[in-house]
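Missing here: one protein chain of the complex. Every other protein chain is in place.
Up next is subunit A:
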Amino acid sequence: MIAKLVNFFGDPQYRAQRWRLFVIVMAITLMADFLVRRDHVEGFWQAIPGWGALYGFIACFLIIFFSKFLGHQGKLMRREDYYD
């Protein structure tokens, strides 16, 4: 069973199905976020429907590109033999 499950996520032949599943789950999550009751929240952002999704996407974008910017332009990434 584990092998089958893992194979579904690895085998290229299920690529289209994976994307379909992913989009469906995203849609359900987003819809649920608009329908959920918000009577008790800790942070102000939790009152905004769809915040999690938006923040997640922006965060992902920022983390990837800011880090790579620091790595390449900020010269944090060096050849593997830098210390040798």
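Following the convention adopted for this analysis, a contact is a pair of C-beta atoms (placed from the backbone, for glycine too) under 8 Å apart; a residue touches a chain by one contact, two chains touch by 3 or more; residues count from 1.
Note that contacts and distances are computed from a predicted model.
Per the UniProt record, the chain missing from the shown structure is "Na(+)/H(+) antiporter subunit D", taken from the list "ABC transporter substrate-binding protein", "Na(+)/H(+) antiporter subunit D", "RsbT co-antagonist protein RsbR" or "Benzoyl-CoA 2,3-epoxidase subunit BoxA". What subunit A contributes to its contact with the hidden chain is residues 2-3, 5-7, 9-10, 22, 25-26, 29-30, 32-33, 36-38, 40-46, 50-57, 59-68, 70-71, 75-80, 82-83.
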